[in-house]
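Mind looking over this structure? Questions follow.
Removed: one protein chain of the complex. Kept in place: all other protein chains.
When the chains are written out, they are named A, B and C in that same order, and each has its own residue count from 1.
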Amino acid sequence: MTQVNRLSGGLIDRNSTLNFRFDNRNYTAHPGDTLASALLANDVRLIGRSFKYHRPRGVLTAGSEEPNGIVELRAGNRKEPNTRATTAEVYEGLDAQSQNRWPSLKFDALAINDRFSNFLTAGFYYKTFMWPAVFWEKLYEPIIRKAAGLGSLSMEDDPDEYDKGFLHCDLLIIGAGPAGLMAALTAGRTGSDVILADEDFALGGRLNSESFSLGDDSASDWAAATVAELSALPNVRLMPRTTVIGAFDHGIYGAVERTGDHVATLPVGKPRQILWRTYTKRALLCAGATERPIAFENNDRPGIMLASAMRTYANRFATTAAQRVAIFTNNDDGHRTASDLRAKGVKIAAVIDVRDDAPINYEFEVLKGAQVVDTKGRLGLTFVEVALADGSRRILECGALGVSGGWNPNVHLTCHHRGRPVWNDDLAAFAPGDDLPPGMTVAGAANGTLSTHGALQSGAESAAIALDLKGALPDLPKAEDAPINQTPFWYLKGCARAWLDQQNDVTVKDVKLSHQEGFRSVEHLKRYTTLGMATDQGKTSNMAGLAIMAELAGKSIPETGTTIFRPPYTPVPIGTFAGRMKGQDFHPTRLTPSHYWAKERGAVFVEVGNWLRAQWFPLPGETHWRESVDREVRQTRASVGVCDCTTLGKIDVQGTDAAAFLNKVYCNGFAKLAIGKTRYGLMLREDGMAMDDGTAARLAEDHFVVTTTTANAVNVYRHMEFVRQCLFPDMDVQLISTTEAWAQYAVAGPNSRKLLQKIVDPEFDISNDAFPFMGCGSITVCGGLRARLFRISFSGELAFEIAVPSRYGDALMRRLMQDGEEFDVVPYGTEALGVMRIEKGHAAGNELNGTTSALNLGMGRMVSKKKDSIGSTLSEREGLNEPDALMMVGIKPVNADDKITAGAHLMDASGPVDAKHDQGYVTSAAFSPSLDCHIGLAFLKNGGARQGERMRLVSPLTDVNVEVEIVSAHFVDPEGERLRA
Amino acid sequence: MHDLAAITALGGSEPRVDTVADVTCAEVPGVALASVAARSGQEAKAQKALAKLIGVKTPDIGRFAGDPVSAFWTGPDQWMVEAPFDSHEGLAQQVKDAIGDAASVTEQTDAWTRFDLNGGRVLAVLELLCPLDVRKMAEGDAARAAIHHLGCFVLCRSPGSFSVYGPRSSAGSLHHAIVTAMKSTL
Amino acid sequence: MRYSGFQVIKQALTGHKGWTPAWRDPEPKAHYDIVIIGGGGHGLATAHYLAKVYGHRKVAVIEKGWIGGGNVGRNTTIVRSNYLLDGNEPFYEFSLKLWEGLEQDLNYNAMVSQRGILNLFHSDGQRDAYTRRGNAMILNGADAELLDADQVRKEHPYLNFDNARFPIKGGLAQRRGGTVRHDAVAWGYARSADGYGVDIIQNCEVTGFRIEDGKCLGVETSKGFIGAGKIGCAVAGNSGRVVGMAGMRLPIESHVLQAFVSEGLKPVLPGVITFGAGHFYVSQSDKGGLVFGGDLDGYNTYAQRGNLPVVEDVCEGGMALMPMIGRARLLRMWGGVMDMSMDGSPIIDRTPVEGLYFNGGWCYGGFKATPASGYCFAHLLAQDEPHPTATAYRLDRFRTGRMIDEKGVGNQPNLH
Partner (left out) sequence: MIIPHPLLGPRDSSEFVYLGDASLIDRPDWQAEDAAEAFHEYAYLRDNPAGEHRELWYHEGGDRSWLVVTRNTMTHEISKVELARDVARAQGRSK
């Protein structure tokens, strides 16, 4: 298919030809084309369908403000819905599909909606579909949902990579048009660190779209030369294809660089897009301005586009939507488009200018004081109907109509801190206000300076002011300096089906209805009509809607309201914000020192926070996890087992006030703890609830090692630093985490001492007398390796915890297994660990759930009243000390075969089963190999006094309803003889 | 001498080295670490003793200094002492002996894993990894920074040559992040 | 005017000339029996139930901006009653029941859509906690279902099951949960209240309270003094500011919660899904946008905007849970100011100032609570005693130690 609408010149590379597909038809294009320009060149005007009425749609613009020309780009798991044809660069093999149509773009069944548009006005759905009630979800909503939406996701995982990075500069220049380029030149030549970012793949902005010259060069040549100079400066970073999406606090800007969207396939490991968190001292917004359309009857047909876009397609992309075009304008800029197109050989049907005093032109006919009143052409414009000044009508044949309603400065980023733009009468538009994000200044068209000369000058001056530069500014090339000459004209009086938001199908009629029904604030208008809620965020529609509402309300536009904008400037793939943090890389993975050994042993691992821990160690022939876990428990209780408990937090607490400090953070006392001894400690939050528990081992007068639960290690350390720095700043105490420095293993069971004696160096006596229960100390093992030994027990057995530097942890574990063979040593995982602590009645995460007090945990008496500690005062509130307060108890099924379910609730043995009669709940449950039945820990109202009571355990969620007996939580060795053995 | 064999943070018996184009990432297990935190009221004394130990003035905020035993600033009156592992496996004790009661000293050797990054595009790699303005970092600069959600230290040994300390248990994730960034900048 | 399909057709055939304003735009009267401060969902709902259920017609709602411009206009539209604690579950279940009859009650289609909500869990501990919660829901008369990983996969095959850092082990489903067209809730309540004679006064900012010997006689506003027998304050994120004018300090901090919406897409998500191993929850609107959010920014603020780290954190959670959304584009982000209470649960109670009543501390649970909050606040204002489902929401519960802490994180609002 030949490119029938290709014109001469342009910034495309005619020496090479690219093949691409749209709706399964082959076309050709040239490097430098966008999908939109290429389709126009191939005489394709119909590109999509609108959201609600499924009206035929072509391109309206030549940039990222495009509401209509959106397609599904690429195929398979790389399918990209709602992609703007006006910014998508053509690459060899590009494949695009139109969307939101069925069965085909030309014949779309849902175009029927257009016939019923009179019934489908703004907000109609709030007024109906209410009867009968069930029909909404059963019938109406499914139909609406099916019809809704635009493009479709592939439903497959996105295969591409995304990256994130961090940039720093003195001046971030947003937009590389005349203002931005001049600013970069000014700042760059002084050696400041400058980043110049532009969403386009070609830097230059409008300069690439215009036919006039700068100095002796064409505008685009000047842009190219300037870019060349800038790219030679080491302190200037040019970032094309980079959209600055948001202005965040304190000079942080989000910028999205599209590194891979313009190529067919990416090399492995290369990201498709990069999110740059950009830190800058000053930012200069040179985002230019966006032309706005005029609302008139049927102004949405393919072929009707912004006049400036037409000019861009002609001058930059060397193409036109049709060979015969008309222009409808309220300002001089429209005339410029006509002469540029005519210069390229496009026939100008006429320039329809609403102004009676419009300038005359000998190259083409100008219809002064005329208006376009209607258009025709089902799938593309065929002619427009014009009302002439004398009231007579005239039909103009044309395949395209350029509309020019004036320009809106792109103030978006100035609003990202909720700043409000101010009305500018000369522009008849909103320009940046005074409440800009700190550090931001605005130059060029974005600031309302529409002429090229003005843009160049303000760019240079603003850069100098932003960086406080002394000395002369660079010379400015001579450039057009035309004044703004326009008569505000928003919509044709009396028009109804005149489109404002062309994607969401919001017409002038809808705005009128919104006003009629009292939805008159900008926010109500937007929300009621969906004006400006489409993928273009109303860049070309909000102003007209506001102007019409103002007229209806008999107020000025600024009185009626402003339109402010939120990030992102243009839509950003969710994957880009996520970067690399997905799949297995979502969070870092922490491995224990014995991990590689455990893997060799075929351990099953489980995520515990960011840690991977061995859950159990299956042996050949074991088919169910319970077999492995029961074996690990039995063998440990019968002889000896080893478990990696490195993940417990370890905090080194030193200083002459270390003991006094621990007295503050633990509710129980530590001042009198003897050197070489370890003590259990319960830590409360200031609100009196249990925060964490662990042990503190006193290695010296001024040195403790504190352990925390795995889950709370970070919080406890932060809390301790708070207490140290903010509450008791003069205490001589220093804290540092040593969690990862030491590989720590629990060696538990009656033979644990015997096993350890084989590796602990002989000069250290670990007999019961020399190293009793709760003893601790520094020792050496395996012939001189420094180690720490603690005689503490979570399992309830005679047990130790031994720690060596992490790099030796792997070897120590292998040694323990080797030396333990004679005792039939068993490695055990977190499951067996959990079973044994439940059998012993030790509270853990499920019990320390943040809503339980020391009293609930049966440790009420531990809270010392003789001293001040965090949480002690508030723990005395009446609500936390009621007679029927929850108390931790043990439960056993009356029928030994019954299962206990964690999360089940306790009810009286007889009586109703409902919330009112709830007596408590089960926190932890397990099968106990030692008792040969299921057991559980529970919180029960007044549980301390209810041992021996029979109750009903219910879990309607999982169909459990069994009889249980309330027993002591210490199922195994309640007197604790074993651990003192 | 004990008979337990050490493994590196990445789980090997030998340190891992990865090269992508002109950037090299080398695992460095041969370093001993000990933290030093001055006792209250003894800050001056602690600094003096530390200076003696590393042979130069104690490093200021955001700096490191000393050779072969060096120290970098980690917090108010807190430093991390670095030394060759082979000669200083018992570094914490050696530092404690040198500083005495003027400071609290804690062994940190195996709390951290170290990767040394060298090569032409190392700045481009670090730019993808951490928020630090690495292009402005000079020889002797040391800063804490989050890499891949991990709290790390980044030391600039010389322009184009950096050391990254990260938590040992997450060595695999940190290494993966670094090598991925190296490939990303190709 | 009564809304109906017939009305829509009739108006369409007569040029839509007959549609009247959804509510009047009256000037304030000198005195009302009850003045509600705050024209958000809760304030407007309170007015509706005061008029319809408790027969109070001399009522005004005063709003400093435009009604529905607060959190009811900027939330993620989710309704559910999947709470754990006795103080909460009956209230939220009451609310869900009111949602279920809302269209008929208001003659306004707020598109209550019970497409279900699914809370995923990723560890045994989480499963145990969700089991306890699901049981609490059922014991309180709500619906709950525990799904295992296979059942979740069958319903949501696009979730990340094969390469997940934190594998999905199952989920707690509440089929009656879902979404509601949020703006329509404010408009529907406003239109209904207006129909009963309630004055809805927009662009009227409260500048102070007139309090004489411990009794509140009315409010000073930008439109002059308005006398009132009773005054109900329902201003969410502005609670501290407004109640501060009456000289009170509250157990509340104001924080920003960001929310996000994607470009319109053909339907992919049936219901609401929450990720249990990261900060991410998502649903899909009737227009096709993915509506999603995550955690608070975490610092006190009244600025209705947030920052990048949380945007990234939320999208990381999204990609970890459903990698298919990588190429869906985030269209718009916004922030709402949340009245975060000290235990994560709300307050509906009298204040020490006679005649001044307070409704707030909704954290980010305010939207789903709108009907019950309005109903219970109306009950309190009308009868001077708490509604049976809201008896725990007392202002003094922190003094007495009767907190309602679903998350168990204590007196730190930004963790709730």
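As a convention for this text, a residue touches a chain if its C-beta (ideal position, glycine included) is under 8 Å from a C-beta of that chain, and two chains touch if they have at least 3 such contacts.
Model, not experiment: these values are computed from the prediction.
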Partner chains on view for the chain not depicted:
A, B, C
Contact residue for the chain not shown (choose from C:Ala22, C:Leu159, C:Val185 or C:Ile252):
C:Ile252
Contacting the left-out chain: of A:Asp657, A:Asp702 or A:Asp810, that is A:Asp657
Sort through B:Gly12, B:Gly41 or B:Gly62 and give me the one touching the missing partner chain.
B:Gly62
Where B:Lys48, B:Arg121, B:Arg144 or B:Arg157 are the choices, the one touching the absent chain is B:Arg144
Selected from A:Glu199, A:Asp261, A:Asp687 or A:Glu839 as touching the chain missing from the view:
A:Asp687
It is residues of subunit C that touch the chain not shown, namely 238, 240-241, 244, 249-254, 298-303, 307, 309, 342, 398-399, 411-414
Just the residue numbers, please: which parts of subunit A touch the chain that's not shown?
248-252, 277, 279, 417, 438, 657, 660, 686-687, 714, 718, 721-722, 725-731, 868, 872-874, 876-877
To test your reading of the contact rule: which positions on subunit B touch the chain that is missing from view?
61-62, 74-76, 78, 131, 143-146, 151
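Convention: only the chains that are shown with their structure count from here on.
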Can you work out the whole-Å distance between the CA centroids of subunit A and subunit C?
22
Taking each residue of subunit A in turn, which ones touch at least two of the other chains?
164, 277, 581, 585, 587, 589
Could you please specify the touching residues of subunit A with respect to subunit C in the complex?
51, 78-82, 118-119, 121, 124-131, 133, 136-137, 141, 144-146, 148-158, 160, 162, 164, 246, 248-249, 252, 254, 275, 277, 416-418, 509, 513, 516-519, 521, 523-524, 527-528, 530, 533-535, 537, 566-568, 571-579, 581-587, 589, 606-608, 685-689, 691, 845-846, 849-851, 874, 877-881, 901-905, 913-915, 918, 921-924, 954-958
Of all residues in subunit B, those that touch subunit A in their complex
1-9, 11, 29, 35, 37, 39-41, 78, 90, 103-104, 106-112, 127-128, 130-133, 135-136, 148-150, 167-174, 176-177, 180-181, 183-184, 186
Sites on subunit A touched by subunit B in the complex
161, 163-168, 267-271, 274, 277, 279, 580-581, 585, 587-592, 595-596, 610-611, 646, 652, 654-656, 702-703, 730-732, 734, 736-743, 780-786, 804-808, 810-812, 815
